[in-house]
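Of the protein chains in this complex, one is absent; all others appear in place.
Chains: A and B, in written order; residue numbering restarts at 1 for each.
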Amino acid sequence: MAEMTVEQLADAMYEMIKDAKGMKKYKATDLQKAMAERFGADKQACKQAIRLLMDSGRCIYTYFGGSYIEIPPDQPATP
Amino acid sequence: MAEGKKYETPKLDELEKGAWPSFVKEIKAAAQKSPMAAALLGQLEQSYNEKIGHWKHGGIVGVVGYGGGVIGRYSDLGDKYPEVAHFHTIRINHPAGWFYTTEALRGLCDIWEEHGSGLTNMHGSTGDIIFLGTTTDQLEKVFSKLTALGFDLGGSGSDVRTPSCCNGMARCEWACYDTMKVCYNLTMAFQDEIHRPAFPYKFKMKMAGCPNDCVAAIARADLSIIGTWKDEIQQDDELIKKFADEGLDIQRQIVSRCPTRCMDWDGKKLTINNENCVKCMFCINSMPRALAPGKERGAMVLLGAKAPIVQGAQLSSVLIPFIDLEDEESWNDLKQLLENIWEVWCEEGKNRERVGEFALRVGFGNFLEAIGLEPTPEMVAYPRDNPYVFYQTAKKE
Partner (left out) sequence: MERRTDIGPPHYTKFLPPVIQKNYGKWKYHEGVRPGVMVHVAESGDKLYTIRAASPRLLSVQKIRQYCDLADKYCDGYLRFTSRNNVEFLTTKEENIEPLIAELEALGHPVGGVGRSISNIVHTQGWVHCHSAATDASGIVKSVMDDLIDYFTGKKEVPGKLRIALACCLNMCGAVHCSDIAILGIHRRPPKVMANLSQMCEIPNVVAACPTAAIRPAKVDGKDTVEIIEEQCMYCANCFSVCPALPMADAELDGVSIWVGGKVSNARSQPMFSKLAVPYLPNNPPRWPEVVQTVRKIVEIWVEHAEPDERMGEMIQRIGWPRFFRLAGIQFSKEHIDDYRYAALSLKRTAQLHQS
């Protein structure tokens, strides 16, 4: 399997969050575990991918009963 | 800002009376300039009348890129008190030991007067500077001015919470290690873990310079670092004698109350059997200057304290009996240990499961194995007294 770039990981994470929107919320570790399983991604790359999602505003941290990574509520579902 | 609407607050006014400084006076002072603070008075008076709170937890707002440091707060009476309809908290990482120059404090005040309610907590329970009450549109402005002043946000949510410590060597002869340095260095080493929540739940760190534990590390921190020493209590026989001459009943008040009965007093000289001393600080507290912690100083590292939610309250328990944190290698070992703990806890921990609860759920022995620490008798009050042992040999067959 070709190594995923940080950008590709971010996109894959974003899709995962989008698909589960309204049904399941993911924590940072959920995303990291999924990426490790699917693409063999390492922890550091996942961290960078999450940071990319946050700094670009595509995702935000939410904190109802724990910290989750979600798509901002008033934003269209695709970037 | 203009003066806000004035509310009648007969119940709160009662709390302006009396000798203890009044929080109501503080809110009223802020209300001179802030309509938010004025509306807070109105809502709080209503709470005092109805005996119920009127805040709703947010869960979304923050500054860009961070998942900690801002706690969204909304009034459930927003129509009645529109100025506090949005009333978010900002946590600011305090300087280690809570020392300030007036210049820095005035800078913080100016920011908060312009962009928020003008109300603060000095400090919050974890140790942060707390700015109480602002609206979403002000958050980035506050953040930008704070960083220009040299301050940054603290932790909230499932992250490393703002580490805090006692004033240690800055103003205490009992400090067994440099708490402020360790606190600052850990804070700086784990900025990402403070600002970008990636854990099952919160993780608190507190550093106390001696076993008196003025920051309640053993009760309140997932990682508690508590100063201690290895060698003999330093004693000055002349000064001990002086305590006795001035009326201290050393036999009754000190010797007979020592938890391990490790000392004798013959009326002139105090003899300490240091081998039996557990470094509790009681005699040292009672005869300051005459007694002092030993010279071979360092710290203990303990893990797992928490308040009751979810599975019940816990005190921290020993992980590393003694560590010299001045030593570069030990310092790196400590950081590596933290990384190992987080790795295991993130992999296996449940949502809202603190690390202390996690370690007990998986078995403390298994937890030690997973983080790479050898079990030692210092870690237990006593070895197990139940015979249901998960013998390793049986499992391998």
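The definition used in the following text is that a contact is a pair of C-beta atoms (placed from the backbone, for glycine too) under 8 Å apart; a residue touches a chain by one contact, two chains touch by 3 or more.
On a predicted model such as this, the values are computed, not experimentally measured, just so you know.
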- Contact partner of the left-out chain, one of B:K6, B:R257 or B:K295: B:R257
- Logged for subunit B, residues touching the omitted partner chain are 11-12, 14-15, 17-27, 29-30, 32, 37, 40, 44, 47-48, 50-57, 64-66, 73, 87, 89, 93-106, 108-110, 112-113, 118-127, 132-133, 144, 147-148, 150-152, 164, 166-167, 169-173, 175, 178, 180, 184, 187-188, 191-192, 195, 211-220, 226, 253, 257-259, 279-282, 285-286, 288-289, 292, 307-313, 315, 350-352
- Which positions on subunit A touch the chain that was left off? 23-25, 64-66
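Heads up, the rule we're going with is that only the chains that are shown with their structure count from here on.
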- Note on the structure: Rounded to the nearest Å, the gap separating the Cα centres of subunit A and subunit B is 31
- Can you check the complex and tell me which residues of subunit B touch subunit A? 57, 59-60, 62, 64-68, 71, 156-159, 192, 196-201, 346-347, 351-352
- Along subunit A, where are the residues that touch subunit B in the complex? 27-29, 32-33, 47, 50-51, 54-55, 57, 60-67, 72-73
